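Dropping a structure here in structure tokens format, bear with me for questions.
Here the complex is missing one protein chain, while the rest keep their positions.
The block that comes next holds subunit A.
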Amino acid sequence: MQKKTALYKMIWREITSSKARFFSILFLILLGVGFFSGLQATGPNMLKTADDYFNQQNLYDLHIQSNYGLDEEEYTRLEEKEEIESLEGHYSHDVLFGEDRLVIKLMGHDEDNQLNQLRVDEGRLPEKSNEIALDYNDVLTSQYTIGDEVTIYSGSQEANLSDTVSESTFTVVGFVTSPRYITNDSRGQTTIGRGQLDAFGVVQADVFTLDVYTDIFVTFKASENLSMYSDTYIEQMKDYKDAYEPALEEVGAGRLDKIKADAREEIEEGQTEIEEARQELADAEQELAEAKEELETGKEELASAEAELEDAFLELDREEQNYRDGVDTFEQEMKQAEERLADEEQTLLESEQQVKNGLSEIEAGLNQLNEPYADLVGQETALLDQRDDIRQLNQQLSEFFQTPVELLTDEMKQAWIDETAEMTFNDTSLSTLLQGYFNGTVTQEEITAFMSSADAGLTAGISELRTNINEINNQRDELEAQQQELRASLEEINAGKQALEEARTELNNQRTETEQELAAGRSQLDEGWAEYDKGVSELEEARGDLAEGQADYEEGLVTFNEEKQDAEREIKEAEQALIEARDELDKLEAPTYYLTVRHDNGQLVEFEENAERMSDLATIFPVVFFLIAALVTLTTVTRMIEEQRVEMGTLKALGYTDRDIQKKYYLYALSATLVGAILGLVLGYTLLPKVIFNAYQILYNLPPLALDFYWSFTLISLAVALFSSLVTAWYVLRKDLKTTPAILMRPKAPKSGKRILVERITPLWRRMNFMQKVTARNLFRYKQRMLMTVIGISGCAALIITGFGLKGAVEGIVDLQFGRVMNYEAVVALDSEASSDEKEAYRTIIDENDMIEASLMVYQETLAANKSGVTPQDVTMFVPETPAELNRFVQLKNRTSGEAFDLSEDGAIITEKLATLFEVEKGDDMTFTTADDDTLTVTVGGIIENYAGHYLYLSPSLYEESFSLEPEYNAELLKYPYSEAFETELSDDLSESDYVITTSYNQSMLNLFKDSMESLNIVVVVLIVAAAGLAFIVLYNLTNINVSERIRELSTIKVLGFYDNEVTMYIYRENIILTLMGIVVGGLFGRLLHVFVLGTASMDNMMFNPSLDWTSYLYAAILTMVFSTMVMLMMHRKLKHVDMIEALKSNE
């Protein structure tokens, strides 16, 4: 064996010297293999991830629920089964949660739980009874954080929360994920609230106060080594499920008896309670009646007392009158008597006055007399005195005269003078006379004469006076007689006075006496009145008491009546309830058991479908890449061989065998392919599945993707890659190696210019400018390359169209289904067993709501459509009450022909996808199976546009004909202008109706749908990236070949003075045209690919929107142009640096 190191060196140099070409092949193979292996691996990887996750978390294989809960009996029965690996009873209860009244499933968690293990994402699991761990989904994480206090509420008015759980307030301690729910949003159905669970919450199992388990979870030994997506597993689980159901039903029968007995006891108790209540009611009534009687008696007594009092009053009044009259008479009499007395007195007093006046006058007269009398007496006395004095003096003087005057002393003289100073008479004083005497002037006789005259004078005076005195005495006597007289009449008057006084006294006595009498009468009367008053006040009191009694009684009566009504209603209700309970008890059937295996969980199946869809896509896209890789390899190897004819000839001439010479090219292609394939596998198995899975992570709550290696995909992709490159190389080489070295060594005649077809169309050709002509010629000069470019570009455009188309197709159906096809906003599922009151209440809610434009009662049932060779399909049957109305709620139109249907005429209408799947046409018969295994055969009257799910619309007459019974309408379609606020309000209203089971809103389904479609964006991105890669490689490679092949030409025009951009455009003008052609072809190709992909990716119960939106084409065109421009810019840089001198130096 010779060493052919030179040959290998040559190969290595070839690779390094033509990197672009080598890497073009490498990258295309990489893309093809990467896409193929990656997309293929994604599905299985996703399933494996889910499977691993479920195994790790010990997800149940079988989930058992029952409408009676699950008791020890069931548990024990299951424990006997040997095939069971583990068995656990769990508690759960659907409640309303927090201020927003979210609907959550409260699940009990026990440390010892092995099944459905929770993954703690944040915080921890509850360790105390007042702690809760929440679902790690957006609904809750956006609103709550660890440490928050939350409250739960009962989901229905009848059920008490405390019957189920011991706590209602919890502290959030963590966020967890349950393997039971793998999607982020959907948590399943419930019977409370809006009918849809928002999330779950985990509390300690002890918090539940239930006697029975709500769920039993089972894992089987057999499942341990099986993938849950394997057919064996699915079948095995189905077998278990089928076997367990009857076994449990057996247990259920026993439980029913027990339940019935318990229920009967309860009913009895209830009955007794009702009796008691009734007795109480009767007692109360009795008491009231007695009270009423007493009141009546009291009233009567009061009335008679009142009458008595009235009599007493009258009597008293009369007496009072008498008394008053007596008093009046008495007073009058007294007055008269007094007046009389007063008159008499007056008269008396007047007489008395007269008398007294008389007396006074007399007195005065007397008194008047007294003075003159006294005067007179006085004068007399004085006169007498004087006379006496004179007489005495005279005596004395006589004696004195005896004594001679010369004997008289002066003193005696003086004493005489002094003593007689006052002795005057007739104006002669004695003293003077004496004086004279002493003086001797006067003789004693004079004096004695004087003395005698004086005496005589006095004696005359005294006599006169004595007359006057007598006269006065006479007058006095007269007056005194009158006085006497008057005194006698005064005496009389006084006697009269006395008599008057006596009469008065008597009167007074009389008065006193009468007054005493009257006072006695008065006090007697007063006593009577007082007694009367007392009687009145006593009566008043009695009356008050009676009124109070009456009020009490009336109040009691009202209360009683009210309470009686309530009580009677309650009793009635209780009785009704008892009757119902008895009825129910009679009707009570054995517990129904709901056994679900993992595959009954729609989320898991949907996930599986998503995974499988990836595998479907995986088969289509790589074809494009492989095809183009083959084409690129073809051009590249062709070009290589053309460039190296001389070398080949030389080698051949040197004696290398054809095999050795071929080896270079094979090895070149092989190494590019192998390296590309290996890199493609590496990236394909790692990057792509992760990228796609990350997109799904928006929807699913799964751990990071478990990667795996798959021999099958590896070998297939390698084989296809090698085939596409090596066979191409072989094809090119085969031709060249047949020729002799001499011919090979001679330069291949340059491909001569040829007139092209367009030139023959002279008018057109003439109108083209020089550059256009050049471009046109060049285009047709390299047909192979032109073809390749067009294919490559069209592949790129097609991929982009498919990407956007796919997105549009799937997203579009949401809008079409909910916008065009289904024109109602909500379906209210109704409880046909509800009472007529409840039904009426519901009707009021709907009828009184102004926003609701229309409503239609329907009978809704899920049927199965079966046909061999077709997967059985669930079909929703709607039997509208008024079939002619249906087209207001559902668009009854054929999609292609536009024919409109009317249910009342056409009888049975099915949806398009169903018709397609079962190959049914209008007029054909189609058979469905009901849940009770009845069959329904209808003649299809119309096939209508529909995208999601299968529907059968049936007229009631046809229904009756088929089932010989009237449809029992169990749902209502509602139509109203959508607004979130209104829907919330409506949902609140409807949740209060007992007639309503659940309401499903098209808008929320639409949103849910749209969210899940978000993941399609990543598919679009992946496709666009791939398309970009493809466009780059193809354009770059081909332009590169073009440039290298035409380097002399390019150098020439450079030398001729073409500017850089002119040089680029000289060659790129062709590319632009080819790109445009590629886009046009790609449009067609994309349309085909789109249809193909949709066909492959389609789901049985979903019809994608097959029309391709023009925007998809637009995006594809724009993006392709962008990629083409980017390659142009790269080529521009390259062409700028072309060494024109070098290129022009040598001959070819």
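Please note the rule applied: a residue touches a chain if its C-beta (ideal position, glycine included) is under 8 Å from a C-beta of that chain, and two chains touch if they have at least 3 such contacts; residues count from 1.
We adopt the following convention: contacts and distances are computed from a predicted model.
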* Consult the UniProt record of the chain that does not appear here and report its protein name from "Dihydroorotate dehydrogenase", "Chemotaxis protein CheA", "Indolepyruvate oxidoreductase subunit IorA" or "ABC transporter ATP-binding protein". => "ABC transporter ATP-binding protein"
* Any idea which of A:L7, A:L349, A:I1053 or A:M1102 touches the chain not displayed? -> A:I1053
* Structure fact -> Given A:V212, A:V646, A:L683 or A:V774, the correct residue touching the omitted chain is A:V774
* Touching the missing chain, which residues of subunit A? -> 749-754, 770-771, 773-774, 777-778, 781, 1048-1049, 1051-1060, 1062, 1140-1141, 1144-1147
